[in-house]
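What follows is a short report on a single structure.
With one protein chain removed, the remaining protein chains of the complex are shown where they sit.
Here is chain A:
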Amino acid sequence: MIGAILDGLSWALILGGGFLLITAGLGLVRFPDLYSRMHAGGLVDTLALSLILVGLMLQVEPGLVTVKLAFIMIFLFFTSPTSTYALGHAALISGLRPELSAEPSEAAAPERHVAPSFAGRDALDDPATVIAPEELWAYGVDVESVDADAPQAAPDSLPEPGRDSGDDSGRKR
């Protein structure tokens, strides 16, 4: 009786995990830009993985196998969000902007000071961004080249957000 209940529960968990895995795969293929793809990949992967591993745990009697499965689950539960975070941070630093952001409406806002580690190279072209001269190194430019275009462009000549997410924008560094 108990065995049948555990078996059914294990079935449900494993099939639910498989469904979530396929959903994450579809999101990985069909979402429009890197950050939403990361959302699909990172978020659903953690849950699907936990579901399938718990489902496998219910298939065996408690012992060493259960402990090993629990180790895999705990380890991946912590490392998968960590690597997703590192990936997003690296992509943002390299200047890859989210395609789905509300950047055009932000251009009307007054000055906006951006911490160097969270602004990409696009921030240099944005007239609304104020960058302290001692922070310019974080953008990968030398100070002279920025001072040259000190009369800044009009706000309507803003670069299209996400337009530079071309093939080699990730290889800048």
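For the reader, a short list of remarks on this structure follows.
To be clear about the criterion, contacts are C-beta pairs under 8 Å (C-beta built on N, C-alpha and C of every residue); 3 or more make two chains touch, one makes a residue touch a chain; residues count from 1.
Please note the rule applied: contacts and distances are computed from a predicted model.
The UniProt record for the undisplayed chain lists the protein name "Na(+)/H(+) antiporter subunit F", from the options "Na(+)/H(+) antiporter subunit F", "siroheme decarboxylase", "ATP-binding cassette domain-containing protein" or "ABC transporter permease". Residues 10-11, 14-15, 17-19, 21-22, 24-26, 28-29, 34, 37-38, 41, 45, 49, 52-53, 55-56, 59-60, 65, 68-69, 71-72, 75-76, 79-80, 82-84, 86-87, 90-91, 93-94, 96, 165-167, 169-171, 173 are the ones on chain A that touch the missing chain.
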